[in-house]
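Only one protein chain is missing from this complex, and each of the others stays in its spot.
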Amino acid sequence: MSGELVRAAIVGSTGYGGVELIRFLLDHPKVKITSVISASSAGVPITDGFPHLTDILVQDLDGVDVQEIASKADVVFTATPSGVSAKLVPQFVEAGLKVIDLSGDFRLKDGQSYEQWYKHDAPASELLDLAAYGLSEIYGDKVKGQQLISNPGCYPTATLLGLIPAVKAGWIDPSTIIIDAKSGVSGAGRGMSLMTHYSEINENLKAYKVNKHQHIPEIEQVLADVAGEKVTVTFTTHQVPMTRGIMSTMYASLNGSHTNEELVELYKQYYEGRKFIRIRPEGQYPATKEVYGSNYCDIGFVVDSRTNRVTIISVIDNVVKGAAGQAVQNLNLMMGWDETLGLNFTPIYP
Amino acid sequence: MSGELVRAAIVGSTGYGGVELIRFLLDHPKVKITSVISASSAGVPITDGFPHLTDILVQDLDGVDVQEIASKADVVFTATPSGVSAKLVPQFVEAGLKVIDLSGDFRLKDGQSYEQWYKHDAPASELLDLAAYGLSEIYGDKVKGQQLISNPGCYPTATLLGLIPAVKAGWIDPSTIIIDAKSGVSGAGRGMSLMTHYSEINENLKAYKVNKHQHIPEIEQVLADVAGEKVTVTFTTHQVPMTRGIMSTMYASLNGSHTNEELVELYKQYYEGRKFIRIRPEGQYPATKEVYGSNYCDIGFVVDSRTNRVTIISVIDNVVKGAAGQAVQNLNLMMGWDETLGLNFTPIYP
Amino acid sequence: MSGELVRAAIVGSTGYGGVELIRFLLDHPKVKITSVISASSAGVPITDGFPHLTDILVQDLDGVDVQEIASKADVVFTATPSGVSAKLVPQFVEAGLKVIDLSGDFRLKDGQSYEQWYKHDAPASELLDLAAYGLSEIYGDKVKGQQLISNPGCYPTATLLGLIPAVKAGWIDPSTIIIDAKSGVSGAGRGMSLMTHYSEINENLKAYKVNKHQHIPEIEQVLADVAGEKVTVTFTTHQVPMTRGIMSTMYASLNGSHTNEELVELYKQYYEGRKFIRIRPEGQYPATKEVYGSNYCDIGFVVDSRTNRVTIISVIDNVVKGAAGQAVQNLNLMMGWDETLGLNFTPIYP
Partner (left out) sequence: MSGELVRAAIVGSTGYGGVELIRFLLDHPKVKITSVISASSAGVPITDGFPHLTDILVQDLDGVDVQEIASKADVVFTATPSGVSAKLVPQFVEAGLKVIDLSGDFRLKDGQSYEQWYKHDAPASELLDLAAYGLSEIYGDKVKGQQLISNPGCYPTATLLGLIPAVKAGWIDPSTIIIDAKSGVSGAGRGMSLMTHYSEINENLKAYKVNKHQHIPEIEQVLADVAGEKVTVTFTTHQVPMTRGIMSTMYASLNGSHTNEELVELYKQYYEGRKFIRIRPEGQYPATKEVYGSNYCDIGFVVDSRTNRVTIISVIDNVVKGAAGQAVQNLNLMMGWDETLGLNFTPIYP
């Protein structure tokens, strides 16, 4: 592929994940977008629904035709709803395409668990086995050279990147982990419901799916892998009146005694060389706007000597590191490229 | 009706106008709510969709049954969509109920104009004749004792209250009137569309229906009545990322020369004794939050000697003075009561 | 005082707590506002800074003159910053006035603890002893007839009302309590800092004062009183991009096994007859907007059988139940009146 650009297709181009993939791939030096696909809006210019792309992406939306896509693209991003990916992805894999799936359909290795939490039929177990879980900084090695990548959920990305080094080091007790997560509204997608209705959400703070969110088994699966034992977490999600951003505020009891400074050091070493993780110095913890529009995950700590608990705060832009940005990062890792290609955006502030 | 409470029914209780009517009528000393009605949600407690009413209004939603309503109520508020009111209101009138209609269906005296701007069949002309247009401070005398009141639109309320005294006095040239109006998102109702989708609206300012808004003929009809000649306005509507509030910024050329102070004086005299109109002193103009949750319409002026134009700024809470509040005010006027009953709310700030 | 109105003065009338006191007292059938006081703006009409009060409260701001206030008022609300109340309140008490203090200066019974968390000199211990802590639904009996009431903090109000029945019943283990609290920006007052700067806060979610907030000792003092043992909590505060509202999401391990339904029942019994506490049925938890502008505290539960923890969600309007509303409620209790006088506002929705 010396000099030639990799051809990318995006299925689900009219959702927020899809349109954000466009932003990053347009800036990618080794990729060109050859097809933007929407089951519902095929045949119309993408700028009809997204006029911010005027003069930037002059292309009509294609329909979902696997052979057509296979003839036009080397890699396909499926930014499709859960249940839809389960049906589409096997066809793309069969057609020889590389696939990066942004839905939840290939994240859980246990099909039964998937069916319990997602209420859809699980994909075939061979495909679940085939899919590499693309939490880039943790499983990057396993992503390289794979054909099918399952891109992590937004909450699991913020949460797991914030917990893993401490769990792996045995510094926190996994049975005490409580995760209080908060998300901007774009996490709910472009679909319409009272949970995305402006007048219901503005000047309002809501908890939802308490202990019932489908990201719980994904978090527990990875933590078990890291801890070497079953882990059960308490997990609350809240919707915050803002468009982008996730903050996971995480609580756990320390095993033994560790200072804030030691935690900073532990995490800096663990993530050494990984540009998109920024560990905040003692006394500073991140706010969501500080990663706005970028692929960063910023992490800070507060150790409480009164209770011997640590509070870990981890933030991402849910549409970027929590979806499209990490998907492009996974493409880079899959292809053996520098993981930052197409992703060198400074957070927009204010 | 000595001592007895007037019984009120609200059709469309699960829309924003309906639920705000509940807030005011609960506080009204001469009214009790006997039925809250929703075509789509009959049979369920109103608190299912509106938990803020928990313990406050313990009532199941009724269906739309004219005879049933007529047996329970003396007055009915129809907070129903355009096109629906046109069909329902005649039945309520026929059944002998007093009716205050919050839709646009009975505002235009000319059925053809209605059909052109609203794209629905117009109500029968007898009913259009019967309906008193309830811009309370202007046509309050004509409302008294009527059976059917057509409650004004939100934009016309802010706009007309800001223009009428100057037009009536001949101080501004009606042919030069330009209205730049801005509204919070609740004006679009509880229905779902990209115009009410949080992620599309937050951090965004949109113009919409430029020169095409169905409130244009309503504004022109009243201005013509006041000016004694046909008036044609330029009218732009914008959606602002906030829930409540309308501001009309209005421009017109002055006939002759008038100071800011003279305008303040003219308006104060015109609206003397009308509690809900507050004229701001020279050098001050109102912001939407200053009327939040209340029935006030606040008006300020800036005369520009360089162009001999005046800029008039008029603000209301669109759900209150622009809908439910004025409807209750019209009930008061219709019944011959003090116009402020049930409406003595101080604006909420901040 | 048969028939006569109680005369109230408000010190700190140009802060958000003060201006909200005005809203409630204007609606109170047994009180009249005789003086609005501001150290910084004496001599100017209150409408200069708060034009939303135009025509509603036509009064100039007074300066802080204890004798003058004593001659005009029976009760004084001190909505003054911490450190300022400590100096002013003793003078008002000395002058024979009833005092309801909205600062944190008289909440902690232990002066040393006050100095550690607040960094000001503590008031004299006689005054700390004199002050009744006005968490209305818990200590209402102790408020009655007192001269000096210390009004609770906003976070403690939401948090304690949500925890106390379960702690008192011994159903949760106090040593496991973790409180993840979130507040709207009005909690930071009208003062200016980057924490109240629009462009820094909008589209942003920040944690602040993690484990260091001065409301921690207040929460622990009350929980210890209720539990009969020392309690140490983990407490994180977040600033949410909205003006009003507090949500405390609280986590604790259950002692033994209790269902969601049992918790609902326990709380309903505990708060029986107290209008401003609304317990949500199983499967429903409150959002902040559902109490907007009102004095309600709404509480919901989720029991997680997987971890045997309960998640308790408690919401208030921080400016109302978390400040001015509860202060008026305390006035009512102090005077032996119905606790709801002046506070019968339906939440504003949307």
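Observations
Order of writing sets the chain letters: A, B and C. Residues in each chain are counted from 1.
Everything that follows uses one rule, which is that a contact is a pair of C-beta atoms (placed from the backbone, for glycine too) under 8 Å apart; a residue touches a chain by one contact, two chains touch by 3 or more.
Bear in mind that the values here come from a model prediction, so they are computed numbers and not experimental data.
Residue-wise, the contact with the chain that is not shown comes from B:T232, picked out of B:S71, B:T232 or B:S257. Considering the full assembly, C:S199 is the residue among C:S40, C:S71, C:Q116 or C:S199 that touches the omitted chain. Residues 16, 185-186, 190, 192-194, 196-203, 241-243 are the ones on subunit C that touch the missing chain. Within subunit A, the residues in touch with the undisplayed chain are 16, 19, 22-23, 26-27, 50-56, 186, 202-203, 243-244, 275, 278, 280, 284, 286-287, 289-293, 298, 344, 346-350.
With the whole complex as reference, residues 178, 180, 182, 184, 199-200, 202-207, 210-211, 232-234, 236, 238, 240-245, 247, 249, 251, 285, 287-289, 292, 302, 304, 306-307, 309, 311, 313, 315, 350 of subunit B touch the missing chain.
The rule is simple: only the chains that are shown with their structure count from here on.
Nearest to the common centre of all protein CA atoms is the CA centroid of chain C. Taking each chain's centre as the mean of its C-alpha atoms, the one that lies farthest from the centre of subunit A is B.
Centre-to-centre, using mean CA coordinates, subunit B is 36 Å away from subunit C. Work out the mean CA point of subunit A and of subunit C, and you get 39 Å between them.
Spacing of subunit A relative to subunit B, judged by their CA centroids, is 46 angstrom.
Residue numbers of subunit C whose C-beta contacts span two or more other chains: 202-203, 243-244, 287, 289, 292, 350.
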